[in-house]
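Removed from the display is one protein chain of the complex; every other protein chain stays in position.
== chain A ==
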Amino acid sequence: MESAKYVSQKVSKARWRPVSSSFLQQPEIFATGSWDNEENKISIWSVGNYENSGLEDGFEGDPQLICENKHDGDVLGLQFLDQERIVTASSTGAVTIFRHHHNSQTISVSQQWVKAHHYPCDNAPCTAVVCSSPEIITVGEDGRIIVLRADQDCMAQVIENADSSTIHAVTYLRTTEILTVNSIGQIKLWDLRQQSNSASQILSLSGDRVPLYCIDRHPNQQHIVATGGQDGMLCMWDVRQGSMPSSLMEAHSAEMWEVHFHPTNPDHLFTCSEDGSLLHWETSSHSDMPSFLQGNRNSSVTSRSAMALAGGNQSLISAWLNGDSSKSRLETTHMLPSQTLSVNSLDVLGQCLVCGTDGEAIFINKQVPV
């Protein structure tokens, strides 16, 4: 069960602060961004009282607000650059780096590119941001892709008119390749080394061109990509093969805003949607193998060794690409207790899940079954 914390602002983005993997800690700090307020804010919260370990499963003390700062425009994208810095994408077209000062527990603006995204005579919202320190990549409604470097004021690379429609989301495929999704239902692959103005590859669904709003790459198998769009369908794509999705699954009854593979257990996937639900997808590869023989639940180990053994063996394709078929089992569970207003954002790390809704509530679950 999850507890709701009402925060008096509609939450557009929520992200856990990354934890150093060597300690195997559960994440404690998360950041949220608000939208549709007269004065929007970026806030940092803390969860986790380890003294209260006797409480029932899942329920923890309320998240406590550590600090917050004013944010110009809606927060449309938020990502932790490192332990101290957060990058945000704003509806005014600005990209900002905030610094969280641990000593004084305050946030301040560290760097800003004010009109990164713009039209000839107007502001254009910056719709998404993704980073891999020190590189930051942003996309916006103006169809631009911008590559920035933290601590450098000039823009490292700008791909003008990369898209004739709005680019809604971006993710890294490899260190120099990115994938973007747009309003006409296309995934475009960009190779940043080539400095060209056109995409290396375009994938799209034939038939209705439904706008896509989110994209995420499988943490280990880099050719597998999941997207979600306006019709609430979850699509799995194999980037190497063909330009069509390998499987389509009906997920939600309204727009899907975010899709995330679990970073360490990629057999688990999470999606959230405008219809107010948050789904936890679990697939199992090798469904004919009894579960007690599968041993270690860490499926990333299984799939890597399987790939090594199999070579090109078709039957050991990742279960995600098979979707909901006889070859693999797919289970879906609702994670929120009851229907709420739109769930705009979610993030999952370790066993902890955080999500923010338009009902001005944050839900935290610290015992996600992964």
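Rule of thumb we're sticking to: contacts are C-beta pairs under 8 Å (C-beta built on N, C-alpha and C of every residue); 3 or more make two chains touch, one makes a residue touch a chain; residues count from 1.
In this text, contacts and distances are computed from a predicted model.
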If you had to name the missing chain as UniProt does, which of "Translin", "DNA primase", "Nuclear pore complex protein Nup85" or "U3 small nucleolar RNA-associated protein 15 homolog" would it be?
-> "Nuclear pore complex protein Nup85"
Any idea which of A:Ser46, A:Thr106, A:Ser165 or A:Thr264 touches the chain not displayed?
-> A:Ser165
Answer key for A:Leu76, A:Val181, A:Ala251 or A:Val348 versus the chain not shown reads A:Leu76
Contact residue for the chain not shown (choose from A:Thr32, A:Asn182 or A:Thr271) = A:Asn182
Where chain A meets the left-out chain, the residues are 6-10, 12, 35-38, 74, 76, 91, 119-120, 122, 124-125, 127, 141-143, 161, 163-166, 182-184, 186, 188, 198-199, 202, 204, 206-209, 211, 230, 254-255, 274, 338-342, 358-361
